[in-house]
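Yeah, one chain of the complex is gone here, protein chain that is, but the others are all in their spots.
Take a look at chain A:
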Amino acid sequence: MSDTPAGTLGVAAPASPGMRRFLPSRPGEAVAFALVALFLLAFLVVPVLTVVTVAFQDRATGGFTLAHFGDFLSNDLFTTSFLNSLYVSLMSVVVASLIALPLAYFTTRFEFRGAILVQTLGVLPLIMPPFAGAVAMGLLFGRSGTVNLLLGDLFDINIPFMEGLNGVIFVQSVHYFPFILLNLVASLKNIDRAMEESAQNLGAHGFRLFRRIVLPLAMPGYVAGASLVFIKVFDDLATPLLLNVREMLAPQAYLRITSVGLEDPIGYVISVVLILFSVLSLWVSSLALRGKDYATVQRGGGGLARRRMSRGQAVAAYAVIFLILALVLAPHLGLLLLSLATVWSFAPLPDGYTIAHYARVFAESSQYITNTLIYAGLAGLIDVVLGTTIALLVLRGRIAGARWLDYLAMSALAVPGLVLGIGYLRTFFGVTLPDGRSLASFWGIIVLALAVRRLPYALRACTAALQQVSASLEEAAENLGARRLRVIRRIVLPLMAGGLAAGFITSFATAAVELSATLMLVQSSGDAPLAYGLYVFMQSPAGRGAGAALGIIAVVIVGVSTLLSHLVAERGGGRKSP
């Protein structure tokens, strides 16, 4: 391994905020701030505002009113929904942590064959293709799913995995734990080995070492992941709807917004409440990290010292990892079976197998695949660029409002895709391109919608990565005469590489299966991404297999891209270190 910049500098004290305040002003920072603010204003705030103003309007007079918020507060259904959403989100964070911690710990801490493979497979649950994923989950874990049919035959019991709030917690944890896994792994890899060694010299080892030293140092990554899981579960409507749980806030908002021909303000009121609550919980999670410094100057050693495991330990570790992967990848196995099945109905396994569905998909819809790669790839790149810029402005910048950019960008998590889609049509349909077409019919608008919707994922990853980079490294470089932009390019970004990759992967993977905004914005099937094709297939009984096949293709594409970006990040990070 190459030596790190820090290695030549020795241990430097992290810069205090006070020091930074006296640095000379940077005009580039103001420009960056203005550009990001403009982007968020144009592609998030304005479109959303054009739609949610209904929440504040008196329906008879059109004037301003808060009566709808009063209705929200005094309605039992919404109070119950709010409490349910809160409970489910908290429990999902707990369960997702139980899944992610062992995977992250074993693969970063020990010499482990196929660590990258485990980390790649660990991302796949994020890619739960709409509809197809739901059917596959039902066929495996539903009341008449494989597991319960077998349990019923053998022991005459039936476990309601997919029912009620506990079902939501189960599915959400399996679905979103990769947020924690990815960010935690990135964080663990950045920990200064010297810290661990000092602790060992002082006599700490085993679990105590992990609990007192390793985990606290990896806190930025964990908090980034956990807050994402919390907010995402709080705002998610797909899973509760798939399990037919309606007494939660996001499904309530969705059901009201999507009623044909009714402008019920309560739906938008709930959207506003969701946005406010997301920002609030983000602020609370930032309190958890406040006043502490996670930056370390040692880099390039690949983080923690890797141990060899004894034979017994290895067996145990492999068993745990295998069990967890089997659980979280079960839906994808179900999806694979579904894509190969002739008919699968009320039986543990399909009646027969065929590859006809794949033949149909490749014959009818290969353009979906290229479109998805382009759209999700571009969206991921935009997100990483924006995420890094915002993280730098917040953590290193001196503009007072920078934190608000962070909150603003994160509020995108709480905006239902449909609201964003309608807002885009409302805002951009009147804008004509040079060739006379409407801006809203240009495929780039889908990319922007995807980028805005997935920006929070990349932003949290980038912030966590930057929190672990010591500002003293940058100051050292600046003292040696490097300009700000050069410092960012040569010092900061290479040190953040792991976090950037994690950010790109989460944005890219989830953008590849986004449907709700896409469904609003796609204007011709030639421009449509894969999720749209999946939707089209999954609306008919004969299309179920083909939809599943398209889902598997999505999973493979995202899996391969994830593997590639892991490899690029590892190699790139290593090479760029001087």
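Everything below uses one rule, namely that a contact is a pair of C-beta atoms (placed from the backbone, for glycine too) under 8 Å apart; a residue touches a chain by one contact, two chains touch by 3 or more; residues count from 1.
To be clear about the criterion, contacts and distances are computed from a predicted model.
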item	value
Complex member absent from the view - protein name from UniProt, among "Imelysin-like domain-containing protein", "Extracellular solute-binding protein", "Electron transfer flavoprotein subunit alpha/FixB family protein" or "Cytochrome aa3 subunit 2"	"Extracellular solute-binding protein"
Residue, one of A:Phe72, A:Phe277 or A:Phe508, that touches the chain absent here	A:Phe72
Which residue of A:Leu117, A:Leu151, A:Leu255 or A:Val320 touches the chain not shown here	A:Leu255
Which residue of A:Asn201, A:Ser310, A:Ser345 or A:Asn479 touches the chain not shown here	A:Ser345
Chain A residues that touch the omitted chain in the full complex	59-61, 67-68, 71-72, 74-77, 135, 138-139, 142-145, 241, 244, 246-247, 251, 254-255, 258-264, 266, 342-347, 364, 418, 421-422, 425-426, 429-430, 432, 438, 440-441, 519-520, 522-525, 532, 535-544
